[in-house]
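Shown below is the structure under consideration.
The complex is shown incomplete by one protein chain, all other protein chains being positioned as in the whole.
Note that the chains are named A and B in the order they appear, and that numbering of residues resets to 1 at the start of each chain.
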Amino acid sequence: MLLEARNLRIAYGDATAVWDASLEVGEGEIVSVIGPNGAGKTTLISAIAGLLRWNSGTLHLNGNDLARVAAHRVCAHGIALVPEGRRLFTRMSVEENLEIGCYLPAARAARDATLERVYGLFPILRQRREQMAGLLSGGQQQMVAIGRALMARPRLMLFDEPSLGLAPAIVDDMFDIVRRVREEGVAVLLVEQNVLKAMEIADRAYVLEQGRIVSSGVPSDLLRQSHIREAYLGV
Amino acid sequence: MTGRRAISGIGAVGGVGLLALLPLAGLPAFYDSFLYLIFYWISLATSWAILSGFAGYFSFGHAAFFGAGMYTTATLSVKFGVPFLVTLPVAAAVAAALAVGIGAVVFRLRRLRGELFALLTLAVSFVVATIILNTGIDGGAGVLTSSVAVPHLMPSPSGTIYLLGLLMCAGTLAITYAIAHSRLGIGLFAIHDDEDVAEVKGIPTFHYKLTAFALSAAIAGAVGGVHAIYVGFLTVSETFGISVPLYVVLMSVLGGARHWLGPAVGAAIIAASLYAFTSGDQAMIGRGIVAFILVVAILILPEGIVPSWQRWWARLRTREATTPTASEAPGIAAIPRNEKASGKVASLHPQTRAILEIRDVHKSFGGLQALRGVTLDVREGEILGLVGPNGSGKTTLINVITGHFPLTSGSLLLDGTAIGDLSAHSIAGRGIARTYQIPRPFAHLTVLDNVALAAAFGAAGLGRAASLAEARRWLDFTGLRAKENVLPADLNLHERKFLELARALSASPRLLLLDEVLSGLNPAEIDRAIGLIREIRAQGTTIVFVEHLMRAVVELSDRIAVLNEGVLFALGEPGAVMRDPRVVSIYLGKAHAA
Partner (left out) sequence: MPSMTLLGQSLVSGVLLGSLYGLVALGLSLSWGLLRLVNLAHFALAFLGAYLVYHLGTVWHLSPWWAALLIAPLFFAFGVLQHAVFLYFRVTELTSLLATFGISVIIESALQWIWTADFRRFETHYASTSLKLGPIYVPVVELAACIAAAALAWATWAWLRWTYVGKALRAAAEDPEIAVAFGINRRGLSFLLSGVCAAYAGVAGAFIALISTLAPSQIWTWLGVVFAVVIIGRLGNPLGALAAGVLIGAAESVAMATFSPAWAPVVSFSVLIALLLWQPDWL
């Protein structure tokens, strides 16, 4: 197992967002975590990315315990994040954004090769490499965010609600890209509100509701259960 | 309590009286001067704190008002022969006018807070200084006031100045004490903690800030007027130098800028130390030491001496008091399910009138259209659930209704009256209250004061005693009564959410808007919250609530409104709406719709 999370509990002060979450991601897998708004998906993935501390539970990447790792060292362990809402550096150019992705020495050494791969994946970014990232469209910004994460040459990529704020047609493209990322040998953990898309692409999935994993398994099995419906629609 | 206050009051007046007689004791003039300077700094620092300490708008330009007052008195008495005492109210008025002029422009601009306000006031101070320097008022030569006739209130002129200084000081402290215990004061304290929330709770923030600024300036101006005679010779560089802005900030921060007595304590300490060094070199070392104290004070005692001492004292006393009952989770017992039925039938009656009419409301932020024409009626007495995917505009709608944002177009009618272009505090006054998803209590006010404030400034507009009683009623309702004197930071999340609720309810709203009140709570707390919401509606309040916890929405709501991409997508009974294939598809994707 590449990533192993056991009984994570994550709270902001005394507001517990995630009560008890356990999940695994294997090499080269695409794993989805779905759940309605407010279920704790972003909290969970932010903690795995090192943006938040968790209160109890364990998290291992490649057997390494991430509990004592400082926030700026998490990336070096092989995790890269595509944040919710893209969160690009809007005042920097597209290429500069990508370069921040390979800031760490190991990735920086391979900068040119990785940059070529990213431009190969997203030709339009090559055209707009000098443009300020803030001026791009939503879909293009998402490409930059994904490219930035790829530049870090991660073993595991985390996607936080990749479809948020994007037009349906672009959402399809986005999920194609997620597949291609896996083809590059990178494992994917994605949290998503959009059930259909998340289930289509996943090898395995978890359902998160009110801060707890209520169900897990193969997408086709999960879709037959009532959990998802109840969680999202309350009926 | 009133007995104690009466005794303090008499003591204070007696003390002032004794001090007033001091010059008659025949002590050397040095003491008149020394004490005058202490009174002078107490007055200046305390006046500064009225806006900057209480409301948190740190001004670095206090010298502008002080200097305006000084030069007004100097000009009027020297050039126009106006009697000295008459010039004092004029000096105050000139300074106040200057403050109103600045404030009228600056306080309307939301982004000019914090360090930008400080910079702006500093800049204004320099501009005023330069204008005075370059025009006939001073012209660079300075103004000589030593020949101005001082009224014969005391045997010597220095005695009279001393007396005036004393009266200014006593007056300033009295005014500031009165403000701190008035509606204005509480409003300023709330503005300090969270100005946006204060506005939404009914506090007329613009007017209060302007009033505080004007009062602060007026006092500084009057103090300046007296000081003009004390110094005997005015120069622009001395008057508008960095001393006044620096010291008033330091004295207030040291003593506690939020407390009416804080600046006085700080001023007394600093002024006494400063003037103990009299020679030139020593004065300068004194300044260095003073600045060092400022740095240490800001870093270590950000609250100031007086509040820190108060807190230490309070902690000592609560340790002696009986320990409160073990912390049980607050809240009321869960209400049995079948109560739902009776409540619902009434509001589903089609003839129930609309309390809030939302008509084709659009709201854009720059290029982003958050609301694209929402039309919705909220029926009186109902519980309306507002749901929708991320970005559908739910919170924006709430913010628009409460007046936090103005409408781009469309109209909002409350009981038939248009509220779309009213200020947030006016809307609060008409009976709309809201809670925030992440609780935003006023951090420096106790639980009781937080709730009482809403009662005082909300639709009911109650007086002090009545608002406290009303507050206690709602604290009982939400189970927080035992913690009424606690600060919000010492509550847990559940309690803070209930505090939000109590605060919103004590404003006696006709319409209550709840923003994700259940997020972060555990199942037991959620059940309690749901029971509470039902109770609230049973008392006649209409409720609109935004929530992601779908099970709760379906259980609680009479009707559900689904927003999607800024428009109303579906509206109706919970079961029907959430099974509607179109609604299912926006949540789960088209494949599920069948």
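Note that in this section contacts are C-beta pairs under 8 Å (C-beta built on N, C-alpha and C of every residue); 3 or more make two chains touch, one makes a residue touch a chain.
Computed from a predicted model, the values in this text were never measured in an experiment.
The chain that is not displayed touches the following shown chains in the complete assembly: A, B. In the complete assembly, the contact with the undisplayed chain comes from B:L250, out of B:L188, B:L250, B:I355 or B:L412.
Checked against the full complex, the candidates B:V16, B:L85 or B:L112 give a single residue touching the omitted chain, namely B:L112.
If you put the hidden chain back, the residue from A:A76, A:A110, A:L135 or A:A167 that touches it is A:A76.
Residue-wise, the contact with the chain that is not shown comes from A:G101, picked out of A:G101, A:G147, A:P162 or A:G234. The chain not shown here is touched by just one of B:G140, B:G416 or B:P523, and that residue is B:G140. Considering the complete assembly, subunit B touches the hidden chain via residues 58, 105-106, 109, 111-112, 114-116, 118-120, 122-124, 126-127, 130-131, 133-134, 140, 241-242, 246, 249-250, 253, 281, 284-285, 287-288, 290-292, 294-295, 298-300, 302. Touching residues on subunit A toward the chain that is not drawn are 49-51, 71-76, 80-81, 83, 87, 89-92, 96, 99-101, 103-104, 108, 148, 152.
Throughout what follows, only the chains that are shown with their structure count from here on.
Centre to centre, using the average C-alpha position, subunit A and subunit B are separated by 41 Å.
Taken in their complex, subunit A has these residues touching subunit B: 12-17, 19, 36-39, 161, 164-165, 193-197, 210, 228-235.
Residues 389-391, 492-493, 516, 519-520, 522-523, 548-555, 574-575, 578-579, 583-584, 587-592 of subunit B are the ones that touch subunit A when the two sit in their complex.
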